[in-house]
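See below for the structure under consideration.
One protein chain is absent from this view; the other protein chains keep their places.
Chain lettering (A and B) follows the sequence in which the chains are written, and residue indices restart at 1 in each chain.
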Amino acid sequence: MTVHNFYMFDRYGQLLFYAEWNRLRQSGITREEEAKLMYGMLFSIKSFVSRISPLDNTSGSREGFHCYRTSKYALHYMETPTGLKLVLNTDNVAVNVHELLKQIYSQVYVEYVVKNPLCNLSEPIKSDLFEAQLDAVVKQSHVFTSKPT
Amino acid sequence: MSRQGARLDAKKVNSELFTLTYGTLVSQLLKDYENVDEVNKQLERMGYNIGIRLIEDFLARTGSGRCYDFKDTAEKIQAGFRIFLGVSPTISNWGPGGDEFSLIFESNPLTEFVELPDHCLNLKYCNILAGVLRGACEMVQMEVTSWFVQDQLKGDNVTELRVKFIKRLEDAIPAGED
């Protein structure tokens, strides 16, 4: 199992943070364009998911989209009620990635960005501490193994 | 299966350190502004700044999703006071439209050692709380306003914070989509 890369967006779609571990191929466009594409896709898929839903879940529409899976990799998505969006790409055998996303939110973002008075919440994250903690949490996770299988 | 990391930081601090730190902040504001109304405004603004951060901590701890209705919101705000200030205000006095309620505080760690001097009777000593609620709710797409209707520091039996729902805020739409 392995983790490829991570994106974090604020409620306005601004890329707050990007990190990668075993990313074997780049998209060939700038990070900025890539982030825009990613955010646009998430936005569309979310509205599609809630529009097409056969269930009456008006209040649950935000949690509606969790992941998509190709034959090679999977994209896992989590959105908080505050509109923060976390995306983790893994190989497609990884399980319980949602737990890892929650952990990143509660143990890394909340602890090292939210509680750090010198981090502005509406700007891309530039904290070394955040970066190091994110790396540690991802690498300790059962989802992560150093070599792609 | 999933390896849970260290438990969420549920650490506590002595409430007196908190009370006195807040007290020194309020008295510093009074020194700097010499105008009670301006101090009330500043306290509210600081509360707002705290609220937009505190909400993330609240969500991370409770794992709660979006509110179903304003009753749900009221209960979550009540839970927030329990988590962050160790007090449980009572929810009461619902307005007829269901968009307004009161939080009744029997005690409040912010005011533990406080008596208002005569020249500060208009000071809304706890106005920071009104700001916290505004900031926290705004982050979950809700505009609310709140104000004190009763205040133990002014001789009332309880402190009553009134909370009113204004409107739902829309989610931001990425550029180029509609």
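The definition used in the following text is that contacts are C-beta pairs under 8 Å (C-beta built on N, C-alpha and C of every residue); 3 or more make two chains touch, one makes a residue touch a chain.
The working rule: contacts and distances are computed from a predicted model.
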Given "Trafficking protein particle complex subunit 5", "TBC1 domain family member 5-like B", "NAD(P)H-quinone oxidoreductase subunit M, chloroplastic" or "Ras-related protein RABA1f", the protein name in the UniProt record of the chain not shown would be "Trafficking protein particle complex subunit 5"
Of the candidates B:D72, B:D99 or B:E112, the residue in contact with the absent chain is B:E112
Logged for subunit B, residues touching the omitted partner chain are 9-18, 20-25, 27-29, 32, 46, 49-50, 53-54, 57, 83-86, 109, 112-115, 121, 152-155
Note that subunit A touches the chain not displayed via residues 111-112, 115-118, 127-129
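Just so we're on the same page, only the chains that are shown with their structure count from here on.
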Per the touch rule above, subunit A residues touching subunit B in the complex are 11-13, 36, 39-40, 43-44, 59-60, 62-63, 80-84, 95-96, 99-100, 102-103, 105-107, 109-111, 114-115, 121, 137, 140-142
Residue set of subunit B touching subunit A in the complex reads 1-6, 8-9, 52-53, 55-57, 59-61, 63-68, 139-141, 171-177
